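Have a look at this one.
Shown here: the complex without one of its protein chains, the others still in place.
Up next is subunit A:
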Amino acid sequence: MQQELLRVEGLRTVFQTSSGLVRAVDGVDLSVARGRTLGIVGESGCGKSMLSLSIMRLVPQPGRTVDGKVLLEGRNLLDIPTGDMRQVRGGQIAMIFQEPMTSLNPVHTVGRQIVEAMKVHSPKDSAAALKEQAIAALKRVRIPSPERRFDEYPHQLSGGMRQRVMIAMALACRPRLLIADEPTTALDVTVQAQILDLLRELQAETGMSIILITHDLGVVAEMADDVAVMYAGKVVERTSARALFEDPQHPYTLGLLGSVPRLDEDRDRLLAIEGAVPPPFAFPDGCRFNPRCPFAIARCRTEMPPLRLVEDGHEVACHRAPIEKALAMESAA
């Protein structure tokens, strides 16, 4: 049994907008084990980025986390004072983002930005010591000639280098959890692979946990130990990465994987998910996936399915799960 580092319970983040209350994160439960990687998968707009910002308590205005718990080693981060939360940010939970260009401040040198992060968490260190540590951090992310890079500005670096700088900055204070929000989406494929390798190596070195947010199932397959699939602000399936690929249960996951169980020979293969994610102020009643679901039944349109255990370590929020069984019964009838 792995030790749990972070536990999210019933997290709810909403935005009050002119078109109504937007439920960006709607009752999400998650668990991240020590030294393991949790992949959070979903289309854009499913709330996965808002979820990560909610954990950091960095939800932008007018968003608000209205309910739930974020327990880091048992301590609820939603309850602690702002000053303590600042120590958690960067110190215990660090974050890297999708766009390494815009995520770094263009007017400060790379070195200054790393030093700044370290200074928050070890204010007593001398400037020289901090500089040394920052260069060591750059070295750790395999940046060549880190002494020179220290004094350079973000625009002087390539995209991959910038993401390495972001990682160096995030890991400078040895956090226990790294939230990586689409860390490779803006990079080209070869650089993507390098960054993922780097993250894996650093994880092995430091024993940190990673929450990897992505829409790319390839990245999940490569990196994640556990996976949570999100749709319209909710987690619809939660299991190990292996189980997700071998035995996906939620129709949305099936759609993402571009496959469908071929129990019914008459049925055409489903290659793409029909329709689009509903706008968050106009979620349908019942299961939010029901208008796009090829397996939807009457109950799906009225009753929201809760996340329930269908087999050991595999939770699905679907009335019809396990789907093979449901379909078999249907065709027998």
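Note that a residue touches a chain if its C-beta (ideal position, glycine included) is under 8 Å from a C-beta of that chain, and two chains touch if they have at least 3 such contacts; residues count from 1.
In this text, contacts and distances are computed from a predicted model.
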Exercise. What protein name does the UniProt record of the undisplayed chain give, "Na+/H+ antiporter subunit C", "Molybdopterin-dependent oxidoreductase", "ABC transporter permease" or "ATP synthase subunit a"?
Worked result: "ABC transporter permease"
Problem set entry | Among A:T13, A:S103, A:Q163 or A:T184, the residue in touch with the chain that has been omitted | A:S103
Seminar exercise, completed: Checked against the full complex, the residue among A:V88, A:I143 or A:M161 that touches the missing chain is A:V88
Problem set entry | Residue of A:E4, A:E116 or A:D216 touching the missing chain in the full complex | A:E116
Problem set entry | Hidden partner interface residues of subunit A, rising order | 56, 58, 60, 86-91, 94-95, 97, 99, 102-109, 116-117, 120-121, 153, 155, 166, 169
